[in-house]
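One structure coming up, written as structure tokens, with questions to follow.
A single protein chain has been omitted; all remaining protein chains appear in their positions.
Chain IDs A, B and C follow the sequence of writing; residue 1 opens each chain.
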Amino acid sequence: MSQLVTSTSATGTRATRVLGLLAILVMLWVVIGGLVFTPQDVVQGESVRIMYVHVPSAWIAYLAFILTAVASASWLIGKKHSMGFDRFAGASAEVGVMFMAITLVTGSLWGRLTWGEFWQWDPRLTTTAFLFVTYLGYLAVRRLEGSAEQRARRSAIIALLAVLEIPLVHFSVVIWRSLHQGATVLNPSGDVKLDDLMLFTLFSGVVGFTLVFFWLVLHRQRTMLLLDVVNRRGLDTAIANRRAEGSTN
Amino acid sequence: MSRPNNGRVFSAVLIKDLRIEFRSRVLMNQVLPFAGLVMIMFAFALDNDDVLQRVAGGLVWLATLFSSLIIIQRSFAVEAADQALDSLRVAGIDLAGVYFGKAIALTIKLIVLDFVLLVTAMLLYRVDLTGSGLVLLVTCVLGSTTGLGFVGTLYGGLTAGAKGRETLLPLLLLPVVAPVLIAATRATEAAFASGGAQTSEGWAWVGLLAVFAAVFGVGGSLAFGPLIDE
Amino acid sequence: MKDAGFIFGSYLVTLGSMVVFALVTLRRGRKSSGGVSDSDKTWL
Partner (left out) sequence: MVSEVISFVDAVIAYDNFPAVAGATFSVDSGEIILLQGPNGAGKTTLLRACAGLLPIARGNATVLGVDLKSDRATVRSQVGLLGHSNGLYQDLTVAENIGFWSRLVGAGNEDIAQAMRLMGLSERLSAVKISNLSAGQRRRCALATLIVRRARLWLLDEPHAGLDAQGRDELDKTLRSARDAGATVVFASHEIDRAQALATRRLKVTSGVVSEA
């Protein structure tokens, strides 16, 4: 076997393996703690257990989109337009969209148990749904054809426009509901009394999901870099071929 | 060669776009009938005079959004057909001027569209309009069509010539214009006094429309050039 | 446990998506890393 095969994980390093191991351990605790050790809630009953995965995934999704915006702005402002920022923005948005999907699914399962309905036109839920669709659009823009720089510029601008859009959507949805529906707004975590163990589990969830997030983004970003390099190599070969063709004619 | 200035580019593009519409009459002969048809279909689907009266505002703005998608596509199909957009890019002219020219042309078309839709709603859905309601309604139409014109031109330019633009444009545009749909609907309901709404309630929503138009007017003029650039 | 389906379901969805995303990413990375020399892998 040649040297190329020696590294078992192409995008992995010792650091990511440690990170991954830590993530698995923490997640194990979150699952066991969330499903077994923690007590049920006085008001919500067993359904409070969904909180331990729902709340962290929402939190991480928002973190992901903030990081996408920061990386996009860095790409635009930076004189060198470093493609690393672009790859990070893309990787973070992809992972963020996944966490947002998890948030929506677990949230509606929890809602079915608590409210008796999968969906409520609550401002927070509605904004979250819009955020999800907006970043699906962002990912679609990343897939548009064009040069690498063009793709980076377009998607960076779309990411920053999303930052303009989200507060406007949220604000309008908030007053849309408050003017007409009065106080039917349900606060998803408002009436929960968390004891120490429950708080600790929720906190571990946030930590564990953050570890998972960074592990995924690191690997995704490196995969993108590998693909860029492969493409660049492909271009080099193509240039050499075409030059040879052009000189012999 | 003199460096072209903004105002000249703006007026040239605005006049050009309106003239093309005047010649081809796509809005007149295709979009307006489509929008009117949608209003009639709503009546079939809901089949209840009281409900129609109550939701008339929402239906008008829903029909506006869907029709605006067609108008926006058309506005950039004209540029892409003979690759005039390439000529505009090469010309090195100020693209913010192009942006405002196309946006205002789009706004004017949307105003015509909304005028027809609102009149249709008043006739078909039997809504009433008071004097103060009319003032509110006109302001609301101006605010929301300006906002839609800005956002539509921005995302229309991005998707012009792209693969799958027919589906990409709605995916990008509809979430962004949700505030316009909400605010314009509420303001129109206030103007129509649907469900006992007060005219005064509508003005707060018009404020939101103005903020939206201002934000995307500024953001769009900065973003449009880099977005359509190759 | 009451409502076990919903609760286990939400854990399954969460962990499942993470694992699938991780596996797909690792596989894509491994597939394209064959033609890339270690000097281009800035993280090594």
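In the analysis below, a contact is a pair of C-beta atoms (placed from the backbone, for glycine too) under 8 Å apart; a residue touches a chain by one contact, two chains touch by 3 or more.
This structure is a prediction, so every number in the text was calculated from the model and none was measured.
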Omitted chain's touching partners, listed by label: A, B
Of B:29, B:83, B:130 or B:167, the residue in touch with the unshown chain: B:83
Candidates A:42, A:199 or A:235 - the one touching the absent chain: A:235
Residues of chain A (touch criterion as defined above) contacting the omitted chain: 145, 147, 149-150, 231, 234-235, 238-239, 242-243, 245-247, 249
On chain B, residues whose C-beta touches the chain left out of the figure: 1-5, 8-9, 11-12, 16, 19-20, 23-24, 78, 81-84, 86-87, 89-93, 230
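In the analysis below, only the chains that are shown with their structure count from here on.
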Rounded Å distance, chain A centre to chain B centre (Cα mean): 32
Averaged-CA centre spacing for the pair chain C and chain A, given as whole angstrom: 13
Whole-Å gap separating chain B and chain C, where each centre is the average of the chain's CA atoms: 42
Complex contacts: residues of chain B adjacent to chain A: 154, 158, 162-163, 168, 171-172, 174-176, 178-179, 182-183, 186, 201, 204, 208, 211-212, 215-216, 219, 223, 226-227, 229-230
Chain C contact footprint on chain A (complex, rising order): 4, 7, 9-13, 27, 31, 34-35, 45-47, 49-50, 53-54, 57, 95, 98, 101-102, 105-106, 109-110, 112-113, 212, 215-216, 218-220, 222-223, 225-227, 229-230, 233
List of chain C residues in touch with chain A within their complex: 1-4, 6-11, 13-15, 17-18, 21-22, 25-26, 28-30, 32-36, 38, 40-44
